[in-house]
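A protein chain is absent from this complex, but the other protein chains hold their places.
The block that comes next holds chain A.
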């Protein structure tokens, strides 16, 4: 199966490494045409405003919406989660609006407040290393959204069917369990035909 990492800007190489599995072919996505072959997609961490500008510029907006509408799995970390949210606190318009949640950007503060901590994550373990960098939080979630992890009472990872989002950076650690959880989601989506 093919999993793409959207490579308009941000930490791409780290995701490619964390997604490695015998049955996975990882593609670095720079052009819209490449999306067609993908069974799953990762939105990496980076600057969400920069990524959004490049998404528009290169005509990725509609194809990415269509990718989500086809029920194909998408995993967004940090800026990637912001791209997926239906609502962004303090901003009039969301980006791709594929997941029923409201995110708040830079919710923990500036870079000097960035931190790492251990998280307990549903379906993965209670010792997941999480690196938060100028991280957003998921303020509220819709009824279809399953909360996977919280830090200090704030939602930092969630899933809605084929869509997975977290406010931290699993790709910056050597622990690839979260990525492999997503790889398993893609496997399962291929086993049962998409809606």
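One rule holds in what follows: contacts are C-beta pairs under 8 Å (C-beta built on N, C-alpha and C of every residue); 3 or more make two chains touch, one makes a residue touch a chain; residues count from 1.
The rule is simple: contacts and distances are computed from a predicted model.
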From "ABC transporter permease", "Pyridoxal 5'-phosphate synthase subunit PdxS", "Cytochrome b" or "Cobalt transport protein CbiM", the hidden chain's UniProt protein name: "Pyridoxal 5'-phosphate synthase subunit PdxS"
Residue in contact with the excluded chain [from A:106, A:144 or A:184]: A:106
Touch residues of chain A, complete complex, unshown partner: 7-14, 30, 45-47, 49-50, 53-54, 57, 78-79, 105-106, 109-118, 129, 131-134, 169, 172-173
